[in-house]
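Heads up, one of the protein chains got dropped from this complex, but the rest are sitting where they should.
We just call them A and B in the order they show up, numbering each chain from 1.
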């Protein structure tokens, strides 16, 4: 099965196509979507196993020789990301059954989610820089559909800005690929890595590195390019927000990590220093936002920005602990953001508002929700033994090994602010006088809570069982720190 | 206001088929020369747009009772199925094959799996373009 690494990309695409035939049959849409995601998830786990036992998988489409055809590469990092994004999508779809509403379900909601997953998984898997642009566009086009679906006024207004920002950043992406092509004359990422290493330190390569940082920084929401994110993400309904918040920025972060470990390794003194400074600034901006708002959606959205900063800081130090911490934290953040958004989705469903000042005292009637929120909040802040702990510990350790004392202390301090911002939601929404509580049918409540609690349990397991994940993370780190593993896998015929 | 569109309506009835045949020609020309599914699909949808210009949306819907979303879906399915055929032979995805066949009337013709893929592209282009145009035009 040499095509196995394509299955997590193809299966969502195939099922999305099938769903297009009968948009009005809600039952069939739900069943087929779940079936498709489960199949894709099984194939992703099979791929994970294969990458673990046989090393990096690579396949060049159309049987062309590697630098000429489009290459798809699955190393441990991309496989882990593919698996966790399919997992999140499964929970979001489960949550959507009760919360998204029949009107959206009959207007291509599920196909759009599956097409977006095709784009996300494709961007994680591809080994060709222009093909990455194409997959970015696939996921962006579906995200345009998802953000505007339903056609509320606020959605229309915000989606125009979202589309405009992304169109400009896509143009920049193509321009950057054009510059890169004019230097190395190839698009295959493994080939680019070899050619750039042969060129060595050159001004134009640094320019391209910074341009890539801008392009992926717009998608990944780094400072100062995150300006579009809070407004646009707050517009769509909760399941869509969960999907965006958990996955879309991570694609940008993945692309930054991939290009900065594979391509731009010759002028680390400048490019990675810049990445480090920007990641610190990103954390500051995120912290300010997370404390400034009384809107639950906004608070968690600004926490995405903080997480992006933390992950990039770990990647920028370029040593083993930092990189491993980044990957740990990246997967953790996908899962925990998914869980948190679903939790606040339930809160918003109960209170009917996203304003903290209009809610309170939920713990009396909804204790399970309250306590699982508290666990998720602790996990977000990285309190041991929950999921954020090991990642942050390794990142800080990497920072100290890289002789970045103050920056590492700063990362630790930012955890406190993350904790404060998350606990603020807990204090306002669950403690105090009971207000803003609407009558929610117990059945609906249970249906909303089931996927949410399951996801929280998974994040806890991720934290507690991180011991068993270390071999996987070590594999991922090895590939990132040593590009030759990647290039050898591509040019070695991918057997 | 109802204008007298007799000339454009009469010509359109004829020209539609000419454009349609030309789009098929371009589609097959794509085999070895410039052309192919994308251009052919655009030509086909421009023919339908011409119909929309000459008659109104309702009449055209009666003439061509097609659900364009389904056309898009069929196109995608054909394309992905052609490409996925390589999975069953355990060769890399998108690997193409061709052979020569003796077809009655046409003689010795080469048939290429890329042609089936392009058929899908043709249908997707027609489907998507017409969906967009109907969405804007149908909303009076």
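We take it that a contact is a pair of C-beta atoms (placed from the backbone, for glycine too) under 8 Å apart; a residue touches a chain by one contact, two chains touch by 3 or more.
Operating definition for what follows: contacts and distances are computed from a predicted model.
S.K.: Out of "Protein-arginine kinase", "Na(+)/H(+) antiporter subunit C", "Protocatechuate 3,4-dioxygenase subunit alpha" or "F420-dependent methylene-tetrahydromethanopterin reductase", which one is the UniProt protein name for the chain not included here?
M.R.: Matching the unshown chain against "Protein-arginine kinase", "Na(+)/H(+) antiporter subunit C", "Protocatechuate 3,4-dioxygenase subunit alpha" or "F420-dependent methylene-tetrahydromethanopterin reductase" yields "Na(+)/H(+) antiporter subunit C".
S.K.: In the complete assembly, which of A:2, A:42, A:163 or A:469 touches the absent chain?
M.R.: Answering carefully, the residue with contact to the hidden chain is A:163.
S.K.: Thinking of the whole complex, not just what is shown, which of A:187, A:218 or A:489 touches the missing chain?
M.R.: Final answer for the missing-chain contact: A:187.
S.K.: In the complete complex, which positions of chain A touch the hidden chain?
M.R.: Its contact residues with the unshown chain are 130, 133-134, 137, 141, 144, 148, 151, 153-154, 156-161, 163-164, 167-168, 170-171, 174-175, 177-179, 181-182, 187, 231, 234.
S.K.: Hey, which chain B residues sit against the chain that's not shown?
M.R.: Here the touching residues of chain B are 38, 128-129, 132, 135-136, 139.
Heads up, the rule we're going with is that only the chains that are shown with their structure count from here on.
S.K.: For chain A and chain B, let me know how many angstrom lie between their CA-based centres, rounded off.
M.R.: Taking the mean C-alpha position of each chain, the two centres sit 37 Å apart.
S.K.: Would you mind writing out the residues of chain B in touch with chain A in their complex?
M.R.: Chain B residues touching chain A: 69-70, 72-73, 76-77, 80, 84, 86-87, 90-96.
S.K.: Can you check the complex and tell me which residues of chain A touch chain B?
M.R.: Its residues touching chain B are 1-3, 6, 10, 13-14, 17-18, 20-21, 23, 59-63, 69.
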